[in-house]
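A single protein chain has been removed from this complex, and every other one stays in its place.
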Amino acid sequence: MTDKPDLIYLDYAATTPVDPRVVAAMSRLLEMDGDFANPSADHLAGRRSSVHVANAAEQLAALLHVHPDRLIWTSGATESNNLAIIGAARARQHRGQHLITMPTEHKAVTDVFRALERQGFDVTWLLPDECGALDIDALEAAFRDDTQLVSIMHVNNETGLLQDIARIGESCRRRDVLLHVDAAQSVGKLPVDLGQLPVDLASMTAHKMYGPKGIGGLYIADRPGCHIEPLMFGGGQQRRLRPGTLAVHLIAGFGCAAEIAATSLAEDLEHLTTLRDQLWAGIRDVPGIRLNGDIDNSFPGILNASIADIEGESLLLALEPLCVATGSACNSQSQEPSYVLRALGRSDAEAQSAIRFSLGRQTRSEDIVVAVRRYRSAVSKLRDLAPVLAA
Amino acid sequence: MTDKPDLIYLDYAATTPVDPRVVAAMSRLLEMDGDFANPSADHLAGRRSSVHVANAAEQLAALLHVHPDRLIWTSGATESNNLAIIGAARARQHRGQHLITMPTEHKAVTDVFRALERQGFDVTWLLPDECGALDIDALEAAFRDDTQLVSIMHVNNETGLLQDIARIGESCRRRDVLLHVDAAQSVGKLPVDLGQLPVDLASMTAHKMYGPKGIGGLYIADRPGCHIEPLMFGGGQQRRLRPGTLAVHLIAGFGCAAEIAATSLAEDLEHLTTLRDQLWAGIRDVPGIRLNGDIDNSFPGILNASIADIEGESLLLALEPLCVATGSACNSQSQEPSYVLRALGRSDAEAQSAIRFSLGRQTRSEDIVVAVRRYRSAVSKLRDLAPVLAA
Amino acid sequence: MSIEPYSTRVRALFDTPAHAGGLDDAASSSIDDQGVRIQLFAQVEAGSIRGLRFRAWGCPHVIAAAEAFCECYEGRQASDLSDFTASELMQSLPVPIEKSGRILVIEDAVRSLGKVLCGTSEPHD
Partner (left out) sequence: MSIEPYSTRVRALFDTPAHAGGLDDAASSSIDDQGVRIQLFAQVEAGSIRGLRFRAWGCPHVIAAAEAFCECYEGRQASDLSDFTASELMQSLPVPIEKSGRILVIEDAVRSLGKVLCGTSEPHD
């Protein structure tokens, strides 16, 4: 599987290639001649490894404008979400068992809340508007005396929609409710100043920001009442919040990716905005097309559009060699129409025809030209194939 | 931190360097020109990634003599232990809440059982004999009608002691009790035939067998009653037992390490036995030395010895540039004397003076020569420094 | 785990469905069921199928199966249509088992076309 005849990768929201500088940083930490030792070990080699862990925490902390001690390393955003939500719900359950989230969150949030419901927690699911945004008044109305935790994502992984985390966080702070933010799709791609934002817990993952898969982070604010219980138990690593041998090379890779992101973020955003606008300009006049989300209030790396009367699986095949997603990559192996788009009020048919184009640092304008051409020809091919509605 | 004046790494039980072939296999799966895509994605790039995941499962399954479908990828043995123990205890708690383990297990087992105790489970802690072995009669006597799970490690991480998993498993099977085995220190180093052994759940980790850190495995036998509940919730990956984007390069690295282990295991063992014997022959006559464990019933990669009247921290510093451990690497940041050695009946003083030498594929006979010389001179230096017991 | 969901044959049939489209002055049948829409058109001369065309809305396997059917039965006797079974397509393309329902929709469309061509009414057996 080595020859890749002109694949065009437009699935950066699912995962990104690793930046060559990150690869270089990691490759020095693997073999006998590198700092591969266990960073908890009390010997020279161990201490050398621990320097890389400390550096990486500084790098990620600098990107987020927080103190490195506030960061926990996990295996990815799924684990971070689980640890934050289950951990905070359990740590505060003596105060109350009411939690608030939205049905348009990633499965690594919604499925966690469903598990908590089964354990007796009471969850309010706030419905989004038709673009996917949270209505702040609805949030205000949902608070109860026993509300302990709100979890709202920063950037939606299917539509790119941005939630107003600052306002949501202010509402939470006024009521002494914790706010968890799934920032898997925003950290490293949009400015996320956790030193300023009223956020208590934030989940992130390296593989969405040109770092390696298998390493994530959880930010835990240094505020009274902001505590979590661990999900796993073991050696005393990471203040007992997340045990296990620290994966030095992955942590260093995440740190390096964070440092690169900090310097290239503005440029990346400009690049993505230009390409996204080029893409939308190229396909917006296709009859029956409908944007999912809100182009004016979105992370520009994601464009999601449904198309009337086209079968999704055939569209995906006709789009080859474009690598795009029909739903969130994390649940695309199921054939169900996206629950996120259904929650925005799209019909099953609209949801299953949706294509998510997600762009990244290596996407070029020529790729967009091909994508536009492919999309238009795929749609017209499939329309030509379809029965004329006579029956 | 690049120059490493003749460090001698003898801490392979804490973590191993990654085999260069593993590094090569992983490096092809990171960047844009490699198969970095999300293996769950429904497009060409995703399918190419998923091939590597499937191959790795075959490779690891071949090493263990099991079907690849019986393996779950985790972030390491700590997570595997947590998932297996908490998952099985919860899945079977309607049948009974009695669990059995030993105090000489790794913290990633003992701390999990302590957490379960706090949640109302009833745990029997079986004491080892003075070498660390489980008395099978004591196990038989500990079974109760409500016993659901036994967890016993294969190779002890501090002493190298081997438990008789086959006999323990037979006892468990006779009573329809699940057996979990923490095989972090044995998989890839000793023959572990899970197709034959009466084991229901087995934890393993790549970084102890020349694979990368951050990836582990859990074997779940295909037997009635052998079910676990997940610890984390999210996308439907891995039959919902362990969600999160699959870390393709780490999985492929683990697979490659397993394949290498399968072919080099016998030779590795011979190499380690020779070196271990050389080491023990070189230091066994040091006055006051005492072996921890049982050299005739051990994984030969680990040799642990206490020494009378020597302070452990000074011994460790005097041993530089040897990189050895005083306790398990996972809890060496705490200064407490090893709880494992205490459980074998060693005094605090004996436990804190214990040095674990752990050898690996790259250890050479010359390294052992240096280790012996260093150990002898460190001990005599510190003895010379010590007050003559007059007071 | 089947890593490649489409065989080379399915891909080829889907990519260039030579029998896609309608036919004038032709017998036709059409079915809309299970999220699949199929129209078949046949021109028959002296009992032999001179032209066979389809239109389809559905997943790639449905489109490929419709094309494969046309390819196979064009030129044959109209009476042969009653021999057609979904399972021959399921195996030859192949089509994954969970999609059998969709291929049965094609079978229904073929049966119904056969009936139109042969002017027979539903056999009661």
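The chains carry the letters A, B and C, assigned in the order they are written, with residues numbered from 1 in each.
The working rule: a contact is a pair of C-beta atoms (placed from the backbone, for glycine too) under 8 Å apart; a residue touches a chain by one contact, two chains touch by 3 or more.
Since this is a predicted model, take the numbers as computed values, not measurements.
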Which displayed chains the hidden chain touches across the whole complex: A, B
For the full complex, which residue in B:Glu229, B:Asp294 or B:Glu311 touches the chain that was left out? B:Glu311
What chain A residues would touch the chain not displayed? 47, 50-51, 54
Residue numbers in chain B that touch the chain omitted from display: 309, 311, 313-314, 317-318, 382, 384-388, 390-391
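Here, only the chains that are shown with their structure count from here on.
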Chain-centre distance (mean CA atoms) for chain B and chain C, in whole Å, is 58
Chain centre separation (chain A, chain C; CA means) in Å: 43
Can you list every residue of chain B that touches 2 or more other chains, as numbers and ranges? 51
